[in-house]
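The other protein chains are all here in position, but one chain of the complex has been omitted.
When the chains are written out, they are named A and B in that same order, and each has its own residue count from 1.
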Amino acid sequence: MLLTILYVIGITAEGMSGALAAGRHRMDLFGVMFIALVTAIGGGSIRDVLFGHYPLTWVANPYYILIICVAAILTTRISSVISKLESLFLLLDSLGLVLFSIIGAEVARKMDYGFVLIITSAVITGVFGGILRDIFCNQIPLIFQKELYAGVAMITASLYYVLIEYFNIEILIASIITLVCGIILRLLAIYYKIGLPVFIYEDKQK
Amino acid sequence: MLLTILYVIGITAEGMSGALAAGRHRMDLFGVMFIALVTAIGGGSIRDVLFGHYPLTWVANPYYILIICVAAILTTRISSVISKLESLFLLLDSLGLVLFSIIGAEVARKMDYGFVLIITSAVITGVFGGILRDIFCNQIPLIFQKELYAGVAMITASLYYVLIEYFNIEILIASIITLVCGIILRLLAIYYKIGLPVFIYEDKQK
Partner (left out) sequence: MLLTILYVIGITAEGMSGALAAGRHRMDLFGVMFIALVTAIGGGSIRDVLFGHYPLTWVANPYYILIICVAAILTTRISSVISKLESLFLLLDSLGLVLFSIIGAEVARKMDYGFVLIITSAVITGVFGGILRDIFCNQIPLIFQKELYAGVAMITASLYYVLIEYFNIEILIASIITLVCGIILRLLAIYYKIGLPVFIYEDKQK
């Protein structure tokens, strides 16, 4: 129940961030809704398709599509307000990232996958929506060049895995602990601008 | 039977439009065939993968692949003629959009999905081929910034749904009515340059 509410908050926040990205590229209303949907449910869809995990979340619950579309259209009306609420938005975006990572880890765990696939599933669910958003806006995905974004997904999923498999903590409690730790980690990474090392390669051909 | 003929016309027209886009980016023959295939059958493939609706159309009927490849190669030979037949081409492209939307709606309806998924399926089938074409040509999808393209898919699918579910009209007749109305709507939208409102967002960060 709590997780469903958090999930709706998560897809709403991701959908709004997608809508803003669409607005930066001067898209029409359909583009805004499309980018919002891709950002919010693209990661989970890719995960489910790769794992053959049918039906997809939004096919089982089509009203999620409506929620995201409404959030996207709303964003176009209140974008001036949103730009003032930047820190709230950053918090919601962190919530989305961490929550989606936990959901991804749990989906893989329920399918009896091992540690590597659980981490992979968490990363795909957590970050692929943002990657698709940037691809459809025709720019290099930000998360390939930015702060500890995917790293947060990996650490979050590892913590979740350890709590459940080694400490036998209940799923709900493990989720909440992981959620809080993950969000704090993400905010710290943003605040201190912690990032992964960057690899620069220049070959002679070009 | 009629629908199969129209479908072949639709994928041929879409394939040719993909081949032209590839030519604008100076691709080689493989690129031309690849972009043609993605444009013509990409939307339906994405829909089927998301819904777990196997086998895909072109897997069940591989000769569709051949038809599109032949159409693509032909396009490279007769491109000077095509540029003179612009209005015929626009008509075929509209036929493709509307027909694919109807097929998408029908696939979802047969899977007993509700209204939201039927519309979603119609839009994915109708417009995702064009989106993929633009992504593989490395440009922002045109349909995010252009005339009532996705809107036509939505309205077409809604009309089709209402005709069948509320008026109990036979599938074939409902398809033909929807096809004619959809194409007229699309041509009117092009002629009067009707489009969705555009959302422009500029944040201070950039």
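Just so it is clear, a residue touches a chain if its C-beta (ideal position, glycine included) is under 8 Å from a C-beta of that chain, and two chains touch if they have at least 3 such contacts.
Not measured: the values here are computed from a predicted model.
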| task | Taking the full complex into account, find the residue in B:Y7, B:F34, B:F100 or B:Y113 that is in contact with the omitted chain. | result | B:F34
| Where does subunit A touch the missing chain, residue by residue? | 49-52, 113-114, 116-117, 120, 131, 135, 138-141, 143-146, 149-151, 195-204, 206
| note | Residue list for subunit B contacting the dropped chain reads 19-20, 22-32, 34-35, 45, 49, 52, 54-56, 59, 62-63, 65-66, 76, 79, 83, 135-138
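Operating definition for what follows: only the chains that are shown with their structure count from here on.
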| message | From the mean C-alpha coordinate of subunit A to that of subunit B, what's the distance rounded to whole Å? | response | 29
